[in-house]
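The complex is shown incomplete by one protein chain, all other protein chains being positioned as in the whole.
Take a look at subunit A:
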Amino acid sequence: MSNTKYILGSFADPDEMMHGIEKLQENNISIYDCYTPMPIHGIEAKLGVKPSRLPIAAFIAGATGTILGFSLLFYTTAYDWPMNVGGKPSLPLPNFVPVTFEVTILLCALGMVATFFYRNHLFPGRAPRVMDLRASDDRFIIAIDAKENTDHSLIDGLLKDAGAVEVKYNERKYVSYE
């Protein structure tokens, strides 16, 4: 039993990588993930990637902003020291709309960026999780979990047939940690 954790098929051409995904799937080999230097249309559907849950984070952050913005206005101008501006009621709802809206957008945007950074290990000081450094340059990578898929020679053959320029057997998941 080898110590290989992940098998990486490195392609120079996205069409060949897509072809490789099809070949692997035909042989019931589960694909861990794919890494590409640019967005590939249709790859999510092919890999069966679930839709992002980022909108949920956005909604929660936005709703927090709405509550926060409104509470701030309510406390300062209507509750703690009711203000009379231009003879308007001290709870002038139309006036509250712009600030509430802006705080909603602000927290929604910041919340989404923070969630995205947290989820992708991109916060400053955190080591980025990269399985193959050339995936951000000129290579299209298919990663296969070597423990789940034991027939390594079949995988090797399929990847190379599909046009992989290189097949790597990594004993560590993330090369960027080294």
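What we mean here is this: a residue touches a chain if its C-beta (ideal position, glycine included) is under 8 Å from a C-beta of that chain, and two chains touch if they have at least 3 such contacts; residues count from 1.
Just so it is clear, contacts and distances are computed from a predicted model.
With the options "Methionine synthase", "Carbohydrate ABC transporter permease", "Quinol:cytochrome C oxidoreductase" or "Insulinase family protein" in hand, the undepicted chain maps to the protein name "Quinol:cytochrome C oxidoreductase" (source: UniProt).
Per the touch definition above, the residue from A:Gln25, A:Asn95, A:Thr115 or A:Ser176 contacting the chain not shown is A:Asn95.
In the full complex, subunit A touches the omitted chain through residues 13-15, 18, 40-42, 51, 86-88, 92, 94-95, 97-98.
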